[in-house]
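Each chain you see keeps its place in the complex, though not every chain is here.
We call the chains A and B, going by the order they appear; numbering starts again at 1 in every chain.
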Amino acid sequence: MRFTIQQIAQSLGAEAAGDLELTVARASEPGDATADDLALAMSPKYADELGTGSAQAAIVWSGADWKALGLKAAIFAARPRMAMAGVTVMMDAGQGERQGIHPSAVVDPSAQIGENVSIGPLSVIGANAMIGDGSVIGPHCFVGMDARLGANAHLREMVSIGARATIGDRFRAQPGARIGSDGFSFVTPEVSGVENARKSMGDTGDAKAQSWLRIHSLGAVEIGDDVEIGANSTIDNGTIRNTVIGSGTKLDNLVHVGHNSRIGRDCLLCGQVGLSGSVNIGNNTVLGGQVGVADNLFVGDGVVAAGATKILSNVPAGRVMMGYPAVKMETHTDIYKAQRRLPRILRDVDALKKAVSKLTSSD
Amino acid sequence: MRFTIQQIAQSLGAEAAGDLELTVARASEPGDATADDLALAMSPKYADELGTGSAQAAIVWSGADWKALGLKAAIFAARPRMAMAGVTVMMDAGQGERQGIHPSAVVDPSAQIGENVSIGPLSVIGANAMIGDGSVIGPHCFVGMDARLGANAHLREMVSIGARATIGDRFRAQPGARIGSDGFSFVTPEVSGVENARKSMGDTGDAKAQSWLRIHSLGAVEIGDDVEIGANSTIDNGTIRNTVIGSGTKLDNLVHVGHNSRIGRDCLLCGQVGLSGSVNIGNNTVLGGQVGVADNLFVGDGVVAAGATKILSNVPAGRVMMGYPAVKMETHTDIYKAQRRLPRILRDVDALKKAVSKLTSSD
């Protein structure tokens, strides 16, 4: 499929110049571009690369002198990554899913399948499950009993959705995403060592060795509209109430969301983030890769946690956090600088002690 | 399905009061409860919520004035989470698995399937595998050649169990759990940079660039009774001996257990814990979320490691650990407090140096 420069510019709501009827088949980096490609050169640093590639058309920075760059046509990007969003959605070649229900899929007769739904080979749809109109269920997927999936969902291969999950429109799930695993919740008949340690901040006390009894998950998972869940991420069912993920929130790969957690709207949780149980995250919050949040904590709206931050206490709205345990980023920077000077400080303190001791004795 | 208050109280071994023939259909949080629900209000902090909901029956704290709370019936919980275990196991509506072997499952003729076993759609059971009586194998599962699964196992969807794994009774595995992946074990023909760095604590020496040769896993995975493995967790095969998980131990989601590791009885490994190779964990030990344990280490009985602790040396029994590298929690608290005071200390030391220098010169 080919697109004219005009079509692309219109779709981006961007200005264009030159031969607007020129067509391109793919997007590419400036240095790799052929005459069939739209080069993505949204900043002056790509000017040289454009010269080594063979692009005739490119998306360039605002005010670029496109003729001097050797182009026949150019689109001007005010906000480069927004242009990326527009171009990539147009040119996505997809995964090759086919219309209709593959004959090898196992669909329970009681399931309610919407209009124009595609169900891939060897997928399983459980009893009374509902799949919204226009949804694409990839190969090897599982949608459990009584689960409800909204319109225009797109599940990649091997996604599983447990019983009673409710999911809004335009849901996306990457390969191996797990919705609705049971919560990790166990109890010992008598007080355990870990309970003592949490209470005393460090002492397991005289708790005796005991086995764990399972607390089952009666709740499910409840997901808003426009949510994306990454590859091999896991979202646990709630114990009594549901685990909740708000509309517009996106989770990267290998993210763990423990039971009863509630995530607000339009958050980003990057790769390998872990939320233990009953965590409450506000709206528009961004957790960097490998961030961890301890159980029963509150993280406010608009918080940003840098990669690998370990949040061990509540975080008010708007704060930028870093470190283990998490502190404000500026505090972390101060501590870190001090830490690197520490070995020298130790020597200074030793020297001071000697000097003062000498002064004192000579006093 | 409905339960009388009497049935529930008996099952919990708990005292009850009021209309013991009253029936409930579900458990719920006090504020959300309808007249059909058993409200879970095991602490006085839920008293107000009970008022906003419509529960007629509740599990309440010992000594609660249930009539004043507006209830018709009450069950008294001495240990709230124990009551949760009892109630949730009664009321778990399950995943809708059906009796018998689904016609789409691929079961090797040599496999030995016990009595009353359920095998879900599109599952694969390998040659000579044994599935114990009463086990429920979910959809899209794989049980490998010569694997042995005890009685009353419950595998959720997309669980895989590699060849020769041996697993006890009442095993539970959450979606995507992987038992019996190959261990991560490689060697270079000559000494490698990483070997040098480990020996010298920081110098890769003059090792030359080499490719890695694979050490295959001849061992398997050996799991006791009453073990649970979380969603998308991975348990590697041992190299020569087996990787071992003791009875009663529970693993949360996305946990990694490296080859040759041995975990004792009744441990909890929370979300995203990682054990590298040949780790030895005692009994009744609890590792919080995102804890890591370096290879070949010993972590004793009853140890508690707080979330995100990175264990880089052996830990004696009973210790409560925190930090990276892990230290005793009280040491960590001291270090952490000192760290936060560090920027001020630096200023103090600078001031002291000036003062002492002045004193010395004036001396």
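Definition applied: a residue touches a chain if its C-beta (ideal position, glycine included) is under 8 Å from a C-beta of that chain, and two chains touch if they have at least 3 such contacts.
Computed from a predicted model, the values in this text were never measured in an experiment.
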Identical protein chains across the whole complex (2 displayed): 3
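The working rule: only the chains that are shown with their structure count from here on.
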Distance between chain centroids, defined by C-alpha means - chain A, chain B (Å): 23
Chain B contact footprint on chain A (complex, rising order): 106, 122, 124, 126-127, 140, 142, 144-146, 158, 160, 162-164, 176, 178, 180-182, 184-187, 189-190, 192-194, 197, 201-204, 207, 209-218, 232-234, 236, 239-241, 254, 256, 258, 272, 274, 276, 290, 292, 294, 310, 312, 324-325, 327, 331, 334-335, 337-339, 341-342, 345, 348-349, 352, 355-356, 359, 362
Chain B - residues contacting chain A, complex: 26-29, 32, 40, 79, 81-82, 84-85, 88-89, 91-96, 102, 104, 120-122, 139-140, 156-158, 174-176, 226, 228, 230-232, 248, 250, 252-254, 265-266, 268, 270-272, 283-284, 286, 288-290, 301-302, 304, 307-308, 318, 320, 323-324, 328-330, 333, 336, 339-340, 342-343, 345-346, 349, 352-353, 356, 359-360, 363
